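Missing here is one protein chain; the remaining ones are kept as they sit in the complex.
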Amino acid sequence: MFRLESRGLINREKRLNFSFNGKKLYGYDGDTLASALLANGNHLVGRSFKYHRPRGIFSSGSEEPSALVQVGLGANTEPNIRATTIQLFDDLVANSQNHFGPLEWDFMRVNDFLSPFLSAGFYYKTFMWPKSFWEKIYEPIIRKAAGLGRLSGEPDPSTYDKGFLHCDLLIIGAGPSGLQSALMAARSGAKVIVADEDFLLGGSLNGDHTQINNDTGVNWVKKTIEELMSFKNVRLMPKTTIYGAFDHGIFGALEIKTNLERVKSDKPRQVLWRIYAKQSVLCSGSSERSLLFGNNDRPGIMLSRSVRQYCNRWGIIPGKKISIYTNNDDGWITAKDLKEAGCNVVMVIDERSDIVVPIKNVDYRLGKKVMDTKGSLRISSLRLDDGTTVETDCLAVSGGFNPNVHLTCHERGRPQWQEKNHCFIPGKIPKGMEVVGAASGAFDLNNIFDETSLKMKKILSYLGYKHQGKIKLTAAQKPYNVAPFSKSLAKGKVWVDLQNDVTIKDIKIAVQEGFHSVELLKRYTTLGMATDQGKTSNVLGLSVLSLLKNEPIEKVGTTIYRPPFTPVPIGAFAGRSRGKHFKPVRLTPSHQWAEQRNAVFVETGNWLRAQWFPLEGELTWRESVDREVLQTRESVGICDVTTLGKIDIKGRDAGAFLNFVYANNFGKLAVGKVRYGLMLRDDGIAFDDGTTARFAEDHFVMTTTTTNAVTVFRHLEFCRQCLKPTWDVHLLSTTDHWAQFAIAGPNSRALLSEIIDSKSDISNASFPFMACGKVSIFNGIEARLFRISFSGELAYELALPRRYASSFMEHIFETGKKFNLIPYGTEALGVMRIEKGHAAGNELNGQTTANNLGLGKMVSKLNDCIGNTMSEREKIDGEGILKLVGFAPTNKMQTLVAGSHFIPKGKPAKLQNDEGWMSSVAFSPMLNKSIGLGFIKAGDQRYGEKVDSVNPLNKEVIEVEITSPHFFDPEGDRLRG
Amino acid sequence: MDKKISPTTPLSGLHSVIGNVTLKEVNPEIFCISIPKKMDKKVTSEFKRILKFDVPIIGQSSLNKNSTIRLIKNSLDQFFILFERNSEVAGVIKSLEKDFYITEQSDAWVGIEIFGKSSHNCLERICPLDLSAESFGVNTAVRTLMEHLNVLIIKTAEDSFLLLSASSSANSFLSAVETSAQNIV
Amino acid sequence: MKYSAAKIFLEGIFGNRGWRKAWREPQPKKNYDVIIIGGGGHGLSTAYYLSNVYNINNVAVLEKGWLGSGNIGRNTTIIRSNYLLPENEPFYEFSLKLWEGLEQDTNYNSMVSQRGVINIFHSDPQRDAFVRRGNAMLLSGADADLLDENALRKLCPYLDFENARFPVKGALMQKRGGTVRHDAVAWGYARGADMKGVDIIQNCNVEGFIIKNGVCSGVRTSKGDIQAKKVASCVAGSSSQVMSTAGIRLPIESHVLQAFVSEGLKPILDNVITFGAGHFYVSQSDKGGLVFGGDLDGYNSYAQRGNLPVVEDVCEGGMAIIPMIGRARLLRMWGGVMDMSMDGSPFIDRTHIDGLYFNGGWCYGGFKATPASGYCYAHLLATDTPHPVARGYKLDRFRTGNLIDEKGVGAQPNLH
Partner (left out) sequence: MIIPHPYLGPRDACEFVYKGDAELVFRPERVEPVDYDAFHDYLYLRQNPAGIHKELWYHEYGDRSWLVVTRNTQTHEILKVEFASNYISKQKNRKSNV
């Protein structure tokens, strides 16, 4: 075992079983997968991306570049999980990634020996001959080799949720400065959120032996958190990563909900929060960087502070013969703690020669460098520049610390170079954000506490809160001096980016070939583009670049970090909006009624509409639809048309307003009358159409198409508020208040008379075609009646308060029996409108003009209305433009296809002969043949001419005759009857 | 003609308890009042005369003495008035109709009352607004976006809200609220 | 230097010391035949075709940042020619044909990968529109296939056929469509142009034009004035800014488009998928990342970063159509500035100022157009007549009403 007897913040009472590559292992409550693996002496956890080098656990946090594993089985399997951040739970199943054959004997490791030929950008220079080989041979091999973990290929079974939080102050990171900030804010009464990605708050203090106010850091953390929990105005959020900083103080946060108890629960496993913060404090601390030397990527080579944390926080013995390689004071702290814990520290190597050795009885070398390491699946020895070889199975490396500035870059602020500590610190910081602690480039706890206190007082008073009482924190002095980057390039195979396998050689070649601007270097070598976004590699890369260009590092520049800070599951971003819940469902008032009659439903926008109503014995949809058409045209049918947008327009200037928004005249529409209206966009293209009824001098009721209901309302509000602000006009959407039914067919009036209360007279004389009015039905229910017809039959639309709709359907079908009344769906509706040549969505597709639709004459030339002016442009108005006409196959047996194009007889089917297209088709049961509407050049002057309707997608050509679009009852006697 | 047709409600009288949250369908009578340009100046006085209670500012609502009538100011020139009791509708509307444009809205909306200790935590899963007492006092009444739906949210008391959304998407809206309640249990 | 497997082998043996600079880094000359403003994809391809096809080599490309910055450096790498309108389809088909020979032309492997572009439809009207489009493509000599539900199931079993809010009914597929390694395109063109003597000048910011009585004779830059017979603007999102210094207002708005990439994954998604009932499209790169995107953020912006609502909207679309990606993790999001035109189609045209030419308005269709845009722009610069397949891309088309509005949404740039 590699676990110390006592030491660490783990609960040794609670033993947790897990498996890695099938091996049954165990750890304790409080472990991460990484610490549990190390406790079992397991360093080797995966293979590198390109050369398939053995790789081990490198760090103890979210910066981990190497220890990526596949967690879980079946549909629950999740790729690229950092072993260093996932909290161990019972029965966790983990497997290593990206190797072919066993982890220890990955066959792809040949790449390592081929590495001279796989240098930076090699793939841009080959795989080009023969041409056909790329997709067939080269690329499939490359794709198979690339990638890390795998998806299950099954739908993600987990659920996710989202939420919105608001606070005065968001504190990002719960390390020393974060907890101090939290405490000050909490006591001041400000509304605070404290978020930390770790499941244990306290940050570095949990892994260090720090003294704060003569108490251990760990105890101070405990006490502080207890106090914070006692405040109502504080929300502590462990396991919550602030993944992004966005405009105006909006932060994205991902909270991991799964824990020991909730691994298998059906509750959301993660919650994606949108946090609105008046102010924020970034206390994200720092990450350690490595040093550059030969074969610096072997398992067992780890970051120094991580080694220390594994020992202190998790009671791990990281190795039997531990060596430490540092260029700064922190490495010695690791040495000290390891020795105290009773670990065997074989040697400390410090690049600096002019220092006082802070600890006793340890073998050390000053002013020396590590040149190379040996070992197959784990480091076995290292060699110094003086030739000394040291047997070691764990090398703790410290190349200094990088402040975690990532979130300060999310609004494209660039970090700036700090010479003192040789690191990049926040440059331009997002508005409302303050950075404290190591994240700001301060590394001494006492300075940090003082600085934090000052900054917090400012923030609190800015927020209008008073800082309460005194918080005086003092810590044991810990000097931090770090040597500058080495002035000479390390020799051999030296890794800069562990995860993307970028070595110094690659950077050399890139510079040599002219890719020496940071951005080009990054793209050419893929440096820093792996799943860790270069947390451990970017700065090292820059140091190499500055050597090669021999420019100071601040001159060679830096790439910025983009959200998210750590990768976020796509499922979490989607939250609940998936499957049937992707978008809300809108139901028509007669939906239930239709369901009971086995209606087939169709999506129209967010609406579900009855498409047709199949009867016993009807085998195809055509049978049902044909019947619905025939029966409606023969007697009477009802269709729910509630989905059409309905807008109440009121006000003294309502008439003038309609005149302005419609292309045709409305001012003179009499009260009690309805008129068809065509609405154009300001660019003269047809936008929407519908009927508008006048119920009073200052009251109109407009209907829009189902799909445009929302956009038309928005457009009308724009016209009202922005173009005619002085007019007295008021708009209100009443779509959902009124249930509206089309009642069509020769018997519609007879049917209506049965349900309408005696006082309303709907005889043809007093209620002719295009009349409208208020009526009362079923003993005093107030309703609106419109005599309009989309079907071309004698028809009405009846609107009644939605609450009565279901009951209404029951009753009217009871009453309608004697007329064998039927319900018809959107298909029959479509067939009848095509028989009548009415334009609909397929014709009003945003590309057609009033002229194309054959409605040019309607467009007002005199007064100013939306769209009429621009509709007079030559290409829109000119000769030979497309016209909407009808088409019928010369061979009755053939079926037309919407989307076919029209080619003159005898001309080849080519673009230059393309004269238009078929927009809508239907089988007309009345004419007993396939008919279509479509647009063709100068169609209105070509009735009787025959053209080819070509559909190369199905390799079919159908000869069609151009006809009037009005196939059925062209004179319209039926609707006036 | 002797037949009578009967009304139904979008959620057929839902009443459910999930953890510390109670959901209840309510069906107030709702009317929209639009203010003619010429009345801009006189709105407040006229309303006070007719309704006998204070007129709210945009985003707020006010109640009559026995809290059966609620007046909400939606926007510069539009109010909603909600009646708990059908009996009170006719009189008020009649006198309002003289000077204002009145449009009935009752059936356009589905009403869900949500109350209980966890109602805040429930709503924070779908409501982007800050509902804390400091910034969202009792009687605040505003529209916002929840799970792709347009919602009018009214704070009727501490830990108690009235949510109004489009009646056609009543089921989707209910499932959004219920899921939130279940997810926090 | 010719690139080849043999060359790589030799270099490998001798320590990769022999690789020479991919392109020179010259100082600007006083005088050029053509100055191209903008060293992005379109600028570099214009330079390439000017020198390699039209034999005009006294050319400078002025780039304010680093070569290939701009949208060629950040995009979702999709190539296709599945357009509807007669002004567009031949142009994009020409572009696709150029893509098909690109590596051999430029001796640079930009990894043109014709894995097929699939546009899913969910309703009958949508199908009708796709049939019209597919037929338009075939009439123009492109390829198109209409897939019914079963065919689509076979090809993409991972789509949500069972539980979808909007049923998957089929798709329009263009097999020749696919993806390309975007940076390599810029580098290949740059190298190809450089070898013909084109000066590619990085970190050279154009501050204005030298215009006398209606004639443009050069540009003022951070590296001094440079004379040229012809000046060609090719700066995408910065078009309005650059052209305004010549007093020209454009029918263009600059908007931010976000794009996203997931962590590396083993191959799972073979084609390019476009969701028809939401805002989402995706492909998997050779490195294994899912590269995906959706709609514009929708407001004018030069900030090169977006906001959360669109991020969530895009991922919602993704989960709705491909529910297996829930456990793939979004690694990086970024935003590029798009030159959104008033009808969603581009401009390749002369301006009313002699010697000043304009190429822009590519909206977010710019990447797939890179070869043809450069070729046609080069043609215009060399011959002063529009290339036959780019005749429609005139600056004055809004006056004549010759709109090229594929989406049919009108003068609302953020909806194109």
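Which chain is which? They are A, B and C, in the order written, and residues in each are numbered from 1.
Throughout what follows, a contact is a pair of C-beta atoms (placed from the backbone, for glycine too) under 8 Å apart; a residue touches a chain by one contact, two chains touch by 3 or more.
This one's a predicted model, so the numbers in the text were calculated from it and none came from an experiment.
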Displayed chains contacting the withheld chain: A, B, C
Residue touching the undisplayed chain, where the options are C:84, C:216 or C:250: C:250
Chain not shown: contacting residue from A:117, A:199, A:276 or A:923: A:276
Residue in contact with the excluded chain [from A:446, A:481, A:869 or A:913]: A:869
Interface with the undisplayed chain - residues on chain B: 57-59, 74-76, 128, 135, 142-145, 150
Interface with the undisplayed chain - residues on chain C: 238, 240-241, 249-254, 298-303, 307, 309, 342, 398-399, 411-414
Contact footprint on chain A, counting only the chain that is left out: 246-250, 274, 276, 411, 431, 682-683, 714, 717-718, 721-723, 725, 863-865, 868-870, 872-873
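We take it that only the chains that are shown with their structure count from here on.
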Cα-centroid distance, chain B relative to chain C, in whole angstrom: 49
Interchain centroid distance [CA atoms averaged], chain A/chain C, Å: 23
Distance between chain centroids, defined by C-alpha means - chain A, chain B (Å): 32
Per-residue overlap in chain A, given as positions that touch at least 2 other chains: 162, 274, 577, 581, 583, 585
Chain A contact footprint on chain C (complex, rising order): 3-5, 7-9, 11-13, 15-17, 19-23, 25, 65-69, 73, 86, 89-90, 103-104, 107-115, 122-123, 125, 127-136, 138-141, 144-146, 158, 160, 163-167, 181, 183-184, 187-188, 202, 262-268, 277-278, 284, 286-288, 303-305, 307-308, 311-312, 314-316, 318-320, 323-334, 399-403, 405, 407-411
Chain B residues touching chain A - in the complex, by the definition given at the top: 1-9, 32, 34, 36-38, 77-78, 101, 103-109, 124-130, 132, 135, 147-149, 166-173, 175-176, 179-180, 183
Contacting residues of chain A [partner chain B, same complex]: 161-166, 191, 267-268, 271, 274, 276, 576-577, 581, 583-588, 606-607, 642, 648, 650-652, 698-699, 726-728, 730, 732-738, 754-758, 777-779, 781, 801-804, 806-808, 810-811, 814-815
